[in-house]
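The other protein chains are all here in position, but one chain of the complex has been omitted.
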Amino acid sequence: MSPEITQDLTAEEQEQLECVYAKPETLTETRFHYCPGCGHSVVHRVLMEVVEELDIQDKTIGIAPVGCSVFAYHYMNIDMQGAAHGRASAVATAVKRLLPDRYVFAYQGDGDLAAIGTAETIHTCNRGENIMIVFINNAIYGMTGGQMAPTTLLGMKTSTSPTGRTVETAGFPIMITNMIAMLPGVAYVTRQSVETPNAVRQLKKAFTKGFQYQKEHKGTCFIEVVSNCPSGWKMTPLQANKWLVENMFPVYPPGDIKVPA
Amino acid sequence: MSPEITQDLTAEEQEQLECVYAKPETLTETRFHYCPGCGHSVVHRVLMEVVEELDIQDKTIGIAPVGCSVFAYHYMNIDMQGAAHGRASAVATAVKRLLPDRYVFAYQGDGDLAAIGTAETIHTCNRGENIMIVFINNAIYGMTGGQMAPTTLLGMKTSTSPTGRTVETAGFPIMITNMIAMLPGVAYVTRQSVETPNAVRQLKKAFTKGFQYQKEHKGTCFIEVVSNCPSGWKMTPLQANKWLVENMFPVYPPGDIKVPA
Amino acid sequence: MGDTRLMKGNEALAEAAIRAGCQGYFGYPITPQSEILEYLADEGRKRGMIVLQAESEVASINMVYGGAGAGARVMTSSSSPGISLMQEGISYIACAELPCLIVNVNRGGPGLGTIQPSQGDYFQSVKGGGHGDYRLIVLAPSSVQEMADFVYDAFDLADKYRTPVLILADGALGQMMEKVEFREYIPADHVPPKPWATTGKLKERARNFVTSLHMQPEQMEEVNKHLQAKYRTIAEHEVRYELVAADDAEYMIVAYGLAARVSHRAVQLARAEGIRVGLLRPITLWPYPSAVLQSIASRLQGVLVVEMNAGQMVEDVRLAVEGRAPVHFYGRMGGVIPGPDEVVRALRAIVHNEVAQAAEAH
Amino acid sequence: MGDTRLMKGNEALAEAAIRAGCQGYFGYPITPQSEILEYLADEGRKRGMIVLQAESEVASINMVYGGAGAGARVMTSSSSPGISLMQEGISYIACAELPCLIVNVNRGGPGLGTIQPSQGDYFQSVKGGGHGDYRLIVLAPSSVQEMADFVYDAFDLADKYRTPVLILADGALGQMMEKVEFREYIPADHVPPKPWATTGKLKERARNFVTSLHMQPEQMEEVNKHLQAKYRTIAEHEVRYELVAADDAEYMIVAYGLAARVSHRAVQLARAEGIRVGLLRPITLWPYPSAVLQSIASRLQGVLVVEMNAGQMVEDVRLAVEGRAPVHFYGRMGGVIPGPDEVVRALRAIVHNEVAQAAEAH
Amino acid sequence: MAKGKVTFDIETCKGCELCIEACPQLSLALSSKINAQGYHYAVLIKDNCTGCVNCALVCPDAVITVYRQKKKSKTPVARITNVTQNITVTIDDERK
Amino acid sequence: MAKGKVTFDIETCKGCELCIEACPQLSLALSSKINAQGYHYAVLIKDNCTGCVNCALVCPDAVITVYRQKKKSKTPVARITNVTQNITVTIDDERK
Amino acid sequence: MTHELLAAGFGGQGVLSMGATLAYAGMIEQKEITWMPSYGPEMRGGTANCIVIVSDERISSPIVTVFDTVIALNQPSLEKFEKAVRPGGLLIYDSTSTLTPPTRTDIQLVPIPAGDEALKLKNTKVLNMIVLGAFLDRTHVVNVDSVMKALRKALPERYHNLLPLNEQALRRGMELAGQPAMV
Partner (left out) sequence: MTHELLAAGFGGQGVLSMGATLAYAGMIEQKEITWMPSYGPEMRGGTANCIVIVSDERISSPIVTVFDTVIALNQPSLEKFEKAVRPGGLLIYDSTSTLTPPTRTDIQLVPIPAGDEALKLKNTKVLNMIVLGAFLDRTHVVNVDSVMKALRKALPERYHNLLPLNEQALRRGMELAGQPAMV
């Protein structure tokens, strides 16, 4: 290990350097409670960067789920509601219908969105509610300690699939995003991730588009983020991201699934 | 009108004719409570004909929904359970898992299956439960007096879409059957109808296949029947069937959507 | 006659909601209350209301949560099984202190039951069908006029106390027609603004968030203490009831909703027979008019509780009477409505029995 | 030591379910009870049980309906918000008379609340959180041993009376470890066969159907009368409770579950101070041990109800005591557990106050 | 004689006319009379029924029983078992 | 001097190492010290940072601020309005 | 004055709307009214009935079990509700569809051949108005002008061409009720 170098900016550096990246103002001072390396907080930050850049902090209302991101409103410096488990899109529907000129998004985990909230998710999208749904797919129930999710991969061990998920007991991992993409009311469907700088840049573009389309009344925008859960997966953050690329991507390949005409 | 002819069989006729069609024994004596011309009872009868022909009355367990067919167990002479609104497939799941050698089917309307029961329907199918789901799509809530269903056509007037269903308020009619067909656990998906003798014959074949595949553990069989609701549609039965062909079929075209490999 | 109309209770309630400035309705069809959704889908939409037929009652109540959280005046309605499905959502709404109106046009249970009128959901309404310690203000109309009037009241109470208000009406009140006069809606002046609503974070204020989650038990206990204090305030100020022929009464019937109408007639019939009986009709089922009952209990020879269920409110009556007078119960279940004659018979039996007992004692 | 093990309450309950021959478990994760599902997903499956992680609590309870209707011994478990979602299903199960076990490991509410132990769901459990007139047999364990033992009992009661049984345990009982001895499960001999189950219509019998629907109110009233008669039978035969130091008691604490354990200690401490206090621990919360309370009430100087909520069971106590003794309440909310010292303090305040009042009276 | 015939459980008929529409022979019509439920019920009005079963297939209320000219009997005329050697059997087809 | 630099909010860092993995310059490492949360936090160990922002993009805890050599200033040096006739403006680029 | 009426018949016979029309007319006359349907299962068919109370005072119970008048438009209703008429009360029934006439002697029986008369008026839908006419004639609970006003208000414009026919039916019913019982 090389000797440590000055960690603060020197006077000279202060003069010559300009800040090109800092935590956005749209995040509060509160430290994230997430486990080390968890993708949730990256997504939070990127989302808030976009809100900052589009200058829509005063017009954006977010809906937090029940899941590890239940406290999203502690971090995102915007008006938010915490929905009951699975119902974020129903809550978002009402907010948007009653405040149609606001930007509304629901932020949900895979248990929340694709298990208990399946009906609300599908009908919100089928109605083409003019909102953005951010879907964090980490293939596990993070918050409750690592149970199988509907998106858990086959063979994956979790506390409720101790010998690995099997088709016989639990069926295949559900491709909810692809089902959603079929619905005519849905304008934009994309699958993103946050395990590399480039992935983060792509996600940012996706969020920007999502808000743009919402402004243009194009219909529902659905953004899946294939994410990790180092704690639930019982891996280090680096292992988790590697595992994600090797195992999640083959089943949930990143990329646009539907774009507006 | 020609003069009436003997309505009973003459002695001679009794000698020379044989019965080629009669109500199956697998239907009880109870008269159907359905409105004149309603498709529900045709489907009931055809289903029970198949149970009779396959000689599986003692092994078949049906789950009735909440909807006009809530009293299915008064007509079908088999063991049945009446599920809560929307939950027939969850009920069927448990019955089948606990009695795996029985034939289990859920019988559900469009409100039951595709609105309140969306999550149960999709997850039952995603788990590939080895059951048959019979889905009566009459594009309306018959039982409660003609409210809009998720499958109600655009422009269709119902008591809750008094000026016709619009995309803005209610989104597009949901293509739940096509979504279901995407799920790998689902073996057989077909869309049938009962407005002509031939359609009835086709439906019978579909039911026969459904039970056959269940025997072979192929996974979920999903049989949609595009049906009518003369009362809800405020039409005579003949008008209703004509309307069905002209308006429902373009949106819900009959035919197989997925067949086992 | 101005704004007097002949309407079903369900329609009157819906019309009153429009007039009360309700901005959003979210609901799912179920007999015997679908007319509320149907009326609003027509009239409400025409008059600018957001009316959404949701995919289920679970979705409906969570839409109400969202709409109320966004600061709008919103409501839902359903009937018994549908209300059961809303219990989680109601508990959330109560805890997050969101003002809204929930209407239960009660049908016969349990289970799928019947679609006929019932009061079987009393316990669920007043003791909390959902989890945790919370209360709903529960208003029990007994005429079509009240189906309309209580909507104004309900919305104002909801806003005043930031609490969900339930209108509990049996199916008959939803289906029957009476004339109803719509007075102009003037929001009560105690109705506060909603600076807490999530309408978009303005620079000049901190972000608003609506939640029912508090990770630390001590924090959650504070939330509970706050709620309990609020409930005490409500209990002090918002008890409503009607007393009929109570002054000289030796017996009191206690009944609400349709059963109170039936009992009112029974009081008239029984008085004609010389039985000195009065009627207490609780209008708020929570907070319950315990004090009035308590204050008259000791001069009564008996109390007869009449309900369209197996005996639920009778517990609240017994809690108020606390042994000061014998409490009797007469009920019909599963969608059956008692007639005034039955109630009189039940009353007569009590009176005679007591007279007999008194005689025996001598 | 044989089959004695050190286990969490949740695990003990799950192990007991396997031993009781439970054939199907359907549930959805939620803290603080996910260990039940997790244990069964491992051990239960290995030992032949059908264990299905459902897509939601709504699905779970309806799977329980299906499984019970098919004649199998089945169960589900959840915690407060999840149990609220089951209320419609529970009402259906009660009405269709399907035997099954429901476990609520109660956490702090309302709303999303906390995950810490609470008794905030008492009302929901005993008064019926779902619609219509129905009852659950409610068993309240207060140790890990009872978490196991009551499972045997619950399944037998469920089958005997064709009724859903609820085990109501606060979160602490699920999470704490104690030693637990698994006695062999011998089905009670009153456990009847299930000829009504839908297992396939045999030639020799009419079809079976499971339903909670009865279109005619008169029919539905009959169903209700039948249910009410059954509930009366249960109330007569199945009341369970524990009395501690009651013989010479001038004061009684009434508490269940964890609060009863805490209160037991408080009794010991208070007795050491010379306060003659006993403990009534209801084991069945419904049917409630009203009779025993009633029978001792008049010789008491006071009753102190201790709950981990804002005061719910206290109503049942007051209904039983009916003014024969003053009833006091001490509670903690939102996931906070009272300590024995707090309970003693509350008791002391009552005793001193009464002594003071008595002195004043002289 | 026609090749087929249909009979109706007239008290169960709801007069929906679907059978009438389905009959390729136009053999059916509603009666001018009503049954106890208040419905004009379906009746056979022509002697040209072929026993094609169409009407019965579409009838929602399982009202219709259909008869058709008997096919050549398929019931066995004899039962021969335990054949250990080649034998020859001739059937006399003139039973009636 | 390097073209960029990064600073860390070390008390917020959870030592997940994602930034280290993401840095193309291999400029980062975990410190041997721990912060109050108990984590070994990330630090800059080389003087070769380009300010590419990669580390900050992947950091889950928004710990990292990135600086880069200033671009030519884009702030206006003068403000010219209401031009009614053609004019010529020359900028003296030697401000420093 | 308080009048308590029960009207019963088959689903399609218009008993509910007859009751509603009467209630509306009562409202026009500034009376207190209540109309209570016995609503059936969530499906079609079967019998229907409603209670209508018209009164000068606040109406206590909308549910009564003994009526001043019962109107029965079919045999089952007649059988079911004959006993619900208070002694001295009225029982009006459609004699066209009645096989077994009522037998009570302590009440006034008013058979109206409403089915036949409706056929004569070439519209079976007005059967209910004929019977309502008979009711008005016998009770004067409201007057016929109020009923016509009620119909005018309650009927959508596009059906207003049917108003004269309805009036004709009402008046025919009044006539028939005026005649001595033809039992």
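Order of writing sets the labels: A, B, C, D, E, F and G. Residues in every chain begin at 1.
By our rule, a contact is a pair of C-beta atoms (placed from the backbone, for glycine too) under 8 Å apart; a residue touches a chain by one contact, two chains touch by 3 or more.
Everything numeric in this text was worked out from a predicted model, so none of it was measured.
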Given D:R45, D:R265 or D:R324, the correct residue touching the omitted chain is D:R265
The one of A:H33, A:H74 or A:K215 in touch with the missing chain is A:H33
Missing-chain contact among D:I36, D:L52 or D:I115 belongs to D:I115
Where D:A172, D:I234, D:M252 or D:A270 are the choices, the one touching the absent chain is D:A172
The one of D:D3, D:E218, D:E273 or D:D341 in touch with the missing chain is D:D341
It is residues of subunit D that touch the chain not shown, namely 1, 4, 6, 31-32, 115-116, 144, 171-172, 175-179, 258, 261-266, 268, 337-342
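Rule of thumb we're sticking to: only the chains that are shown with their structure count from here on.
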The distance between the C-alpha centres of subunit A and subunit F, rounded to whole Å, is 26
Separation of the C-alpha centres, subunit E versus subunit F, in whole Å, is 89
Note: subunit F residues in touch with at least two other chains are none
Among all residues of subunit A, those touching at least two other chains are 66, 70, 82, 84, 115-116, 118-119, 123, 150, 170
